[in-house]
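This structure is in C-alpha cells; I'll ask about it shortly.
Apart from one protein chain that is not included, each protein chain of the complex appears where it belongs.
Per-chain residue numbering starts at 1, and chain names A and B are given in the order in which the chains are listed.
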Amino acid sequence: MRSDSPGGAAPVDADEIRPDSRRLEEALRGLLLERGVFTEVDLRRQIEATGARTPLLGARIVARAWADAGFRDALLAEARPALEQAFALDLEHTPEITVLENTAGVHHVVCCTLCSCYPRNILGVPPLWYKSREYRSRVVIEPRASARSGSSTPRPTCATWSFRCARRAPMAGTKSASRRW
Amino acid sequence: MSGVHDMGGQSAGRLHLEEHVPSAFDQRVDAMLRLLAHPARGHFTVDAMRRSIESLPPAEYHGLAYYERWLRAVASLAIERGLVDARELESRVAELNRLQAPGGDARAATGGAEAVRPGRGALGAGSESAGGDGSADGNGRGMSGGGQG
Partner (left out) sequence: MSARPLSPGAKVRVRTGDPLTHCRTPRYLRGRQGTVVRALGRFANPEELAYHRPGLPALVLYQVAFEAREVWGERLTEPSYRIHADVFEHWLEPLPGEAEASS
C-alpha cells in the first residue's frame, strides 16, 4: 500500500485501497458519529496525536541515553518512569515498555509475530515492513538474512541476536539500525 | 480460528523496507481503532480486537491491506458490542454503492455488501463459524479482532 504524498503534505488516499473498503469505512464512521460513540473532534485530535509521535522521539531518547549515563541506567532499569520524567510523556495508557541495549556482541531485533505490537505512544505507527507478512514470518527464524534483505549496506555480524515477542512493547535502541527510526 | 495470523517461522518472500506515508484512509481507520479500544472508553479491549482480526478468513487476512483488515475486524466488533446495527451498516454501505457506482454496477454493489455482511457468528462473542475453509468471500466471518499494543 503506497502513497505518493511527500512528507508533510496532506495525505492522499492510496489507489490500492479497495472501493468496498472505502465504503465500509465511510459507512462505519458515519454510523459511529451519529450514535455519538465519538465525535469529529475526537477523530481529528486522535489523528493529530498519532501524527505527533514519530521516530524522531526515539532518536532523541537514544541520543540522551548515549550522553547521560544516569538516564541510560534508568531507562534500562525501568523505562516508563524514566521516559515520563525525562521527556514529559503521558504514558498512563501505554503498555509496559522495555528498552534493550545493543552492544558490540549483542544486537536485538523486535518483532510481533502474532499481530503488530509496537511502542506506538513513543515511536508512532509502526513502519509497514514491521507489520508485513514477510517480516513477521522470517525475522524470527532467519534474523540476519532478514536484516540484510532489501538493504544495500551489509549488516554487522553479531554473535547473538535476541528477539522479543511483543506481548508488551519493547523498544530497541541501536546505533546501526538507523532506518528503524 | 485458522491461525493465519500466527506467522512466526513460516516461509515468506523478500522484505520491502521502503517508507510508507500513511494515507488518509489509514489515518481514519487508525483513529477509529484507537478511540474504540481506548481503556477509558471501554468499548472493547485490544485483545478482542486481536481475536476479531484473527478470525478473518486466510484469503482476506493476506489479501487485504493492513488497515483494510483492521477495518473489517473493528466493524464486526462494533456490531458484536451493539455500537452499530448490522443491517443498518449494510444498508449504509449499499447506499454508498448506489451513490458512488453510477450505472448500478452490480459487481461493485455485491462486493460492498459481502464485505460487510456480519455472518451467522456476528452476534455471539467467540461464536465464529467453525473451520477455515479458506473462502475469500468473507461471509460468516469477520468477527471482532485486532490487537495492537
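Please note the rule applied: contacts are C-beta pairs under 8 Å (C-beta built on N, C-alpha and C of every residue); 3 or more make two chains touch, one makes a residue touch a chain.
Keep in mind it's a predicted model, so treat the numbers as computed, not measured.
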Listed residues A:L43, A:A79, A:V125 or A:V140, member touching the removed chain: A:V140
Need a quick check: the contact residues on chain B for the chain that isn't drawn. 1, 3, 6, 8-9, 44-45, 47-48, 50-51, 54, 81, 125-126, 130
Can you name the residues of chain A that touch the chain not displayed here? 96, 113-114, 140-145, 160-168
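The rule is simple: only the chains that are shown with their structure count from here on.
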Roughly how many whole angstrom separate the Cα centroids of chain A and chain B? 22
Of all residues in chain B, those that touch chain A in their complex: 5-32, 34-36, 38-41, 43, 50, 53, 62, 64-68, 71-72, 74-75, 78, 83-84, 88-89, 92-93, 95-97, 100-101, 108, 111-112, 114-116, 146-149
Per the touch rule, the chain A residues reaching chain B in their complex are 1-3, 5-7, 10-14, 16-32, 35, 37-38, 42-43, 46-47, 50-51, 93, 95, 111-118, 120, 125, 127-129, 131-138, 140-141, 146, 149-151, 165-169, 179
